[in-house]
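Yeah, one chain of the complex is gone here, protein chain that is, but the others are all in their spots.
In order of appearance the chains are A, B, C, D and E, and numbering begins at 1 in each one.
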Amino acid sequence: MDISNSIRSQILSDALPYIQKYHDKVVVVKYGGNAMTNESLKEAVMSDIVLLSEVGIKVVLVHGGGPEINAMLKRVGIESKFINGLRYTDKETMDIVKMVLCGKLNKELVSALQLHGGNALGLCGCDGRLIIADKLDRDDGEDYGYVGEIKKVTTKPILDALKDGYVPIISTVGIGEDGQSYNINADTAASRIASCLRAEKLILMTDIVGLLKDKDDDSTLIPQVNVSEVPFLKKSGIISGGMIPKIDCCVEAVRRGVKRTSIIDGRVPHSILIELLTNEGIGTQFN
Amino acid sequence: MDISNSIRSQILSDALPYIQKYHDKVVVVKYGGNAMTNESLKEAVMSDIVLLSEVGIKVVLVHGGGPEINAMLKRVGIESKFINGLRYTDKETMDIVKMVLCGKLNKELVSALQLHGGNALGLCGCDGRLIIADKLDRDDGEDYGYVGEIKKVTTKPILDALKDGYVPIISTVGIGEDGQSYNINADTAASRIASCLRAEKLILMTDIVGLLKDKDDDSTLIPQVNVSEVPFLKKSGIISGGMIPKIDCCVEAVRRGVKRTSIIDGRVPHSILIELLTNEGIGTQFN
Amino acid sequence: MDISNSIRSQILSDALPYIQKYHDKVVVVKYGGNAMTNESLKEAVMSDIVLLSEVGIKVVLVHGGGPEINAMLKRVGIESKFINGLRYTDKETMDIVKMVLCGKLNKELVSALQLHGGNALGLCGCDGRLIIADKLDRDDGEDYGYVGEIKKVTTKPILDALKDGYVPIISTVGIGEDGQSYNINADTAASRIASCLRAEKLILMTDIVGLLKDKDDDSTLIPQVNVSEVPFLKKSGIISGGMIPKIDCCVEAVRRGVKRTSIIDGRVPHSILIELLTNEGIGTQFN
Amino acid sequence: MDISNSIRSQILSDALPYIQKYHDKVVVVKYGGNAMTNESLKEAVMSDIVLLSEVGIKVVLVHGGGPEINAMLKRVGIESKFINGLRYTDKETMDIVKMVLCGKLNKELVSALQLHGGNALGLCGCDGRLIIADKLDRDDGEDYGYVGEIKKVTTKPILDALKDGYVPIISTVGIGEDGQSYNINADTAASRIASCLRAEKLILMTDIVGLLKDKDDDSTLIPQVNVSEVPFLKKSGIISGGMIPKIDCCVEAVRRGVKRTSIIDGRVPHSILIELLTNEGIGTQFN
Amino acid sequence: MDISNSIRSQILSDALPYIQKYHDKVVVVKYGGNAMTNESLKEAVMSDIVLLSEVGIKVVLVHGGGPEINAMLKRVGIESKFINGLRYTDKETMDIVKMVLCGKLNKELVSALQLHGGNALGLCGCDGRLIIADKLDRDDGEDYGYVGEIKKVTTKPILDALKDGYVPIISTVGIGEDGQSYNINADTAASRIASCLRAEKLILMTDIVGLLKDKDDDSTLIPQVNVSEVPFLKKSGIISGGMIPKIDCCVEAVRRGVKRTSIIDGRVPHSILIELLTNEGIGTQFN
Partner (left out) sequence: MDISNSIRSQILSDALPYIQKYHDKVVVVKYGGNAMTNESLKEAVMSDIVLLSEVGIKVVLVHGGGPEINAMLKRVGIESKFINGLRYTDKETMDIVKMVLCGKLNKELVSALQLHGGNALGLCGCDGRLIIADKLDRDDGEDYGYVGEIKKVTTKPILDALKDGYVPIISTVGIGEDGQSYNINADTAASRIASCLRAEKLILMTDIVGLLKDKDDDSTLIPQVNVSEVPFLKKSGIISGGMIPKIDCCVEAVRRGVKRTSIIDGRVPHSILIELLTNEGIGTQFN
């Protein structure tokens, strides 16, 4: 980009109040979707995370991995059975999930972040019993296999990593009291981790612009929502479909003590920087 | 076992000098073979590691995973090509290796150790750039793909884990300066990690009794070897075949400052305890 | 003992849950009786204490010294006068008590424990005002001389010693606000020290098997007693005679917050290890 | 400025390598000239210093104050006598210098920096004996009064301030062993402080573009000079006049171990940010 | 003085209980009046402060500077306007106040204390926002200019200085939220700083003997006053005139948690030592 140094320095200077706001605070980023599959977006995210941690923000990265899991399941010939929208996770599937999340994606993210000069530590819910989980029980009489729900987040391994100078990158595989692995939804895990860390902010990266009054018109973005308005927005259909669980995660995080949570458009390069370090932000913020 | 408390207490008391010897010292254990595939042996190893760390020994576990890697490669239909005894590792193979080691085996070990009351952190060579590697170059004109050789071990993530109260469990996937993953031999990695940590002891768990004068007679076990005798033992054929690289790891470790290294019989339950906390030891010790 | 290494390692392994239970916890041991006068029992106790401290248990040793005091008093020609079962302690007697406890026995124990590879620091109630005492006043109009009762335990010198890596070995001579020394009962002191340290366990070593239903039949040992049952056991005569003050110390310790207290048979070699690190324990436990 | 968030975030992202380069490093800034007298330039400098310290750079500010000193001297009717270009500093003048530098300018800078959200501590050479000085002796038989030369820089008060989270702002009044105050040239002091702190960078803010091949043509700026070229540049007249002592400070700093020193144009807003956090820098760098 | 060493040592010994009383405690000294203008008294005070800090007392020095401010104002031709006994402080006056207090007197005290072997750090209310102030508002409709009242004392810079081994010497210039400087009464500031530091003692050095029953007879000194008696003493005229605000500072300090505050006669050499380290004290103590 051909921008004069004078403009560059002005823009850096403009970021000061935002840097001060988040300095020494915990920010949890749920990373997924296009921002994870598109290589140049991924580069931008990694660079952003390193920048944020250099300027003194304690970033915790929680990642998903749906498409890669699907590809691997297909490759080894496991067919997925869905119950009420959740994939039934048998022992074989659980193994593939773990391998793809903790063995492939997590380690690729650790490497990528380090290529940008950061220092990262890959963790999953087993390490130091970070995510203690139990078999999901929705009281609907269904057996979802090894789909889990979180019982407790042990913050020690995350705090240890931050204290020792690493960006913790977390795969959301939970562990049962009996050592069994469980498949945990990454949005839910990010929300719960953020509240247990009393994070200043939770950012969910998505493939949508944000919450739209008219879902077909990006110009109708709702920049800010108070969590008390959510039931109404659901009733009115503005929050609907796949957006519901994501926004429930935001509401839950705010209710449990996270100051602000945002759904941002991961398809925009450097969307995290825009959200955290500029005056406008991006997407929809819940508080 | 029906053993009187008086005998039990006497035996515990007999272990005192050995506990004192290793107290607050680093012991690196290369874990593999039968001890890893046989479920009850695995239980015993996990229990031993927890016991050793409870009595103040800083245990670092380095694991391999040959059979599981083979099974997964076969399952996804990748055929292996061997060059001079080393598996040519292409990009696809490397991915499978990482998934099995870092995603499956490493996390299973973390869980298993925690089921015995320990606290574990799974690491691979990428995390905190633990194992910085390069493409193997044997000066033989061959291309082995992503088989790597170790350039540098970053001890910080291991020491951080020990200081924070975890048993570090390490998968031996290395990382290049460019972020590329490399497949690293686990024995070599354990040897190198032990020397960089200035370990008191390196233990390689194997599926043999130890070094035998007559390879068909277990009663001819050589309990102790000075590394200066190794060239002679090779010439005389006592060290031969698959044993050569393992023993080279032992020699290398001793040369680089590890006090003692042992090849022990992982098929014997609690072989690690026998080696470390009894007066006889087990297998062959190099020093 | 000719026990195979496989059995040895199994027994060490069996001790793991007990080691985990007491790890980093304070255990106060009142040492006295046969275990102190018999040389080989003494060796075993010293070895046990070192073992326990090596495996991460914070042992505090409180010792008595009746027989040696008697011998020395006799040697210098002081005749003892008893009032209601308590020895009247005049200034001369008090000097002898101090010399024998703090100068002879305490230093012998420090030396003995160090011969087994431990690190010990001898303390008495004067050092750092560890045991602040007052003249015993039983409201019975009697003057017991310099027999004292504990007003306050200063835990700092004990905690300093533990933090600095020593086993504190304590002679139970108390100090008055005016600097006067007082003769303090060792069982009482151990009980009080244990409660002030919020110890996990208090062990009183005695010369009896434990609390017996029929005092002439060792097979009628009562392994566990709830402190609420003690009044009934006293009424029924099962707790009687010299056992009463000892058991009162146990009850007092439990009431003031020590998790468990045990009366064990010091005549059995390694009785402390049996009590703490095996599944059966020994003697009678109060909780 | 109306710049899109996407450009803003890109520019922030572009600054990452520069932030990483100076992270946790000491940068000494000599502040003076127009950047100090022009109110909006001053605001920009204060904002820049706060930004730099927020992103983890240890900034030390050393300031001059010529014009304000002149104004005050005039106001109280002290006439200045110059000898070889140096102002003869009698006791009365010294008092005024101290009052203006330490009492007025220093405290104004502390306040200004704090208004931008920073945390500052005003220091002069007396505080903690930061600048130990002696009467200037140029071996020219002249008496310059209380003009001083630096004998020793005590880094402790500066390091204490940085460790405790303050930006140290330093007035260059030195202190003699006998407690006498001395007037110290601010460029010289900044250079010496930078070398004693083993600073990563020394920046001298001036009112010129930098070193020019043709002093009347700003486009002939020499961006980089190796200190070994300086004698030649002096001989050729490119370095001349008032520039000589400033450049001598740069050379001296590099010789004593400062990695890089730059003369930058303080009249350009945010010149410090441009110099430190963009790819081009500004002015002339010596190394 | 020709005093035998035996008497010297006895006197040192006599000081022990007083040293013990103030060891590791904070003592705030308001320094002003004759003790500041008379050179030999000043030497004695500096020596006393160093002695007190050497024996482990945490001394905080707060200084005034009336006469020097007056002299400077006169010198630059500013005429003072008084309203209700307070000097109206316009911007120009405020600048002179700051220059004299922070630039001249403060730095002279830092130098003087260091000449006696101490280590000092000069601070004013701006540094680290030590004294956050607001425009004085007495609800009397008058505008006193930049005369300030204290809103908050930030103890961090004082505690940092003490922790880092310096005697903090404080000029009482306050800072507004908007960065404006305010002229703060030194007695009030000392009182408020003492209470915020939970000081053991506040000493106000004055030019009077103390509180006298008969103001013309020094032998009628009242050595001790309970703050509850103050209203009565005011009514009876014993506390009157210029003494009122000083004694209000004492009362306020005691009310806000300072253990003892004293008004001492700064005209007596070593009056601080007499007050703190001898059995009689000097002046009048409030508690």
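Here is the rule we go by: contacts are C-beta pairs under 8 Å (C-beta built on N, C-alpha and C of every residue); 3 or more make two chains touch, one makes a residue touch a chain.
Note that this is a predicted model, so its numbers are computed, not measured.
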Touching partners, among the displayed chains, of the absent chain: C, E
From C:D90, C:D137, C:D164 or C:D218, residue that would touch the chain that is not displayed: C:D164
Among C:K98, C:K246 or C:H270, residue touching the chain not depicted: C:K98
On chain E, residues whose C-beta touches the chain left out of the figure: 1, 3, 5-17, 19-20, 23, 44, 47-48, 50-51, 54-56, 116-117, 268-271, 273-274, 277-278, 280, 282
Sites on chain C contacted by the missing partner chain, in the whole complex: 72, 75-76, 95, 98-104, 106-107, 110-112, 114-115, 119-124, 126-129, 156-157, 160, 164, 166, 173, 175, 178-179, 181
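Here is the rule we use: only the chains that are shown with their structure count from here on.
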Steps needed, at minimum, to go from chain A to chain E via contacts: 2
Chain of greatest Cα-centre distance to chain B: E
Residues within chain D bordering two or more other chains: none
